[in-house]
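One protein chain is absent from this view; the other protein chains keep their places.
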Amino acid sequence: MNKPVGKHLLDIKSLEHQEIEMLLKRAEHWSEQKSPSGPLPLAGKFAVNLFFEPSTRTRFSFEVAQKKLGLNVLQFSAESSSVTKGETLYDTLKTLESMGVEAAVVRHRESRILEPLADRVNIRLINAGDGVNAHPTQFLLDVLTMKQHFGSLKGLQVAIIGDLRHSRVARSHLWGLPRLGADVMLSGPEQMIIDPQKEGVAYPERIRVLPVDEAIRRADVVMMLRIQLERHDGELFSSPEIYQRQYGLTLERAEQMKKEAVIMHPAPVNRGVEIADELVESEKSLILKQMENGVYTRMAVMERALGGMEIWQPYLQTVNM
Amino acid sequence: MNKPVGKHLLDIKSLEHQEIEMLLKRAEHWSEQKSPSGPLPLAGKFAVNLFFEPSTRTRFSFEVAQKKLGLNVLQFSAESSSVTKGETLYDTLKTLESMGVEAAVVRHRESRILEPLADRVNIRLINAGDGVNAHPTQFLLDVLTMKQHFGSLKGLQVAIIGDLRHSRVARSHLWGLPRLGADVMLSGPEQMIIDPQKEGVAYPERIRVLPVDEAIRRADVVMMLRIQLERHDGELFSSPEIYQRQYGLTLERAEQMKKEAVIMHPAPVNRGVEIADELVESEKSLILKQMENGVYTRMAVMERALGGMEIWQPYLQTVNM
Partner (left out) sequence: MNKPVGKHLLDIKSLEHQEIEMLLKRAEHWSEQKSPSGPLPLAGKFAVNLFFEPSTRTRFSFEVAQKKLGLNVLQFSAESSSVTKGETLYDTLKTLESMGVEAAVVRHRESRILEPLADRVNIRLINAGDGVNAHPTQFLLDVLTMKQHFGSLKGLQVAIIGDLRHSRVARSHLWGLPRLGADVMLSGPEQMIIDPQKEGVAYPERIRVLPVDEAIRRADVVMMLRIQLERHDGELFSSPEIYQRQYGLTLERAEQMKKEAVIMHPAPVNRGVEIADELVESEKSLILKQMENGVYTRMAVMERALGGMEIWQPYLQTVNM
């Protein structure tokens, strides 16, 4: 088996600090340049998007990123494929690898499904969300958005509020944000809170559980998580209205936010549940900026997976460790 | 919000007469040239096709048009997306806009769903059929086909026959054909007829309701509408055979057509129901020509949405108002 030139992206915790910084710098480059000038850097290569869970946002964000770089993109949805014939993910990946496909973006409802495959395939794996485990590109695009707004994450107070237990986004942030110098406050319904100690994160001392009103008052970033209405129905909270009153970012709570604080959300938003409708596109909100940055971040991630390492040389010198 | 360069296409009634003429001239240009020579005019840009109803013809026609112009195309089908998570069309459009997608082609079962969104998004909206309201690109390709065949629409007698009540195609023609100088005859089962007066069309005096045999005898264009067999089953007519005998274009009725008259249909055809099987590809039929013109028309529509207005300058001088 040939050693792949590019690299898998399985989660945040297995990334070197330096790699995170380089990915962010490259994403910032795309944020400024929007699209390649001149010949497309990954033209003629193939990537596949394997989505075993429904998704608009992440799938399209990857597809735009891939096509901007010139990649040929194969789209795979679980319904119309041989997966209905019971093929394993490993065999699907080996099939695509044999056809010359060099990268696979995978979303799957099973946590850590990619880890045991990483050493067994040459095709580069990019985790686009696996169960409740990790969502590394969401972490990177969120951090890019924070850095653009605040300059640095050092000392930044980030409140993450909502269904933490079922959130791969939250888990990626618990691993990554403290390593970049931010402090994390967790808040939400008791049954949805997780214990940072048990998650085995890197800097548990930078993570606290707080009541929602206090977290919102202290935060520089109020990151509201999506309530999976389709999963909980009545089980974890009695109604969307009651959830909003108890844990949502209402207009009243938003008035308690610091003057310079911002609102973020991984989207799609349940308007009027996690966040009051009027706040979603308000001046305080970076939600649309997050979506824009998703494309630039995924361009950097695809380049890391496919483009060889020479493109990272200019960043190596400038990375501030 | 930046003012978009290109323009929405929501329906026919909101188009200036001059814009209709320019779109037709540009479509005719593509009808002659088939494909761009030299660099693709919209290369590097992104469009999305959002189809909330099944469609082969219109979706592929747009996709061919888009790819001929060099657009990157995202395909969205309602089943495999976050729409299953209850996201609104507005939020889907804002998401795509944030990612840098510049045009959205939308088919939806709800009438007038795009109108309230037009002022709220920067992404350019193109109506590919909304409920029973409008199907503007079908109107334009039909008119292009008539102009190619007859030279002008002035005084042209167009019979539109079938389920007028449920037809967005018919409604677009009721608005558009009389403005271009054609007279319209409507015919069909009593329960499927609409009252032009109540539709608020521009030139009600150019629209008449006639018995099917008389309409066919008088017409230059016999446009048969598709019976939605899947919607009516037995409710509005007792059987396909009886429908054909009463309102279909049978071989006997086709013999009553004027010598130079032609047959059109927005397709897909129920062969042997609206039209006798033998007539679909007969010499009198322009149905395949309509499909071909659909691509050229949609190329012009995509350019109008995305390409900036400078390409229309040469046509401005030649448009005959």
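Lettered A and B in written order, each chain numbered from 1.
In this text, a residue touches a chain if its C-beta (ideal position, glycine included) is under 8 Å from a C-beta of that chain, and two chains touch if they have at least 3 such contacts.
Keep in mind it's a predicted model, so treat the numbers as computed, not measured.
Chemist: Among B:29, B:57 or B:149, single out the residue that touches the unshown chain.
Modeler: B:57
Chemist: Based on the whole complex, identify which of A:42, A:64, A:101 or A:291 touches the chain you can't see.
Modeler: A:101
Chemist: In the full complex, which of B:67, B:149, B:165 or B:179 touches the chain missing from this view?
Modeler: B:67
Chemist: So one chain is hidden, and I want to know which residue out of A:31, A:55 or A:92 touches that hidden chain in the complete assembly.
Modeler: Of these options, the touching residue for the absent chain is A:92.
Chemist: In the whole complex, what residues of chain A lie against the chain that is missing from view?
Modeler: These residues of chain A touch the chain that is not shown: 44, 46, 48, 72, 74-76, 79-88, 91-92, 94-96, 98-101.
Chemist: Since one chain has been left out of the picture, which residues of chain B touch it in the full complex?
Modeler: On the side of chain B, residues 34-35, 51, 54-57, 60-61, 63-64, 67-68, 75, 77, 79, 229-230, 267-271, 281, 288-289, 291-292, 294-295 touch the unshown chain.
The criterion applied here is as follows: only the chains that are shown with their structure count from here on.
Chemist: How far is the middle of chain A from the middle of chain B, if each middle is the mean of its Cα atoms, in Å?
Modeler: So the centroids are 41 Å from each other.
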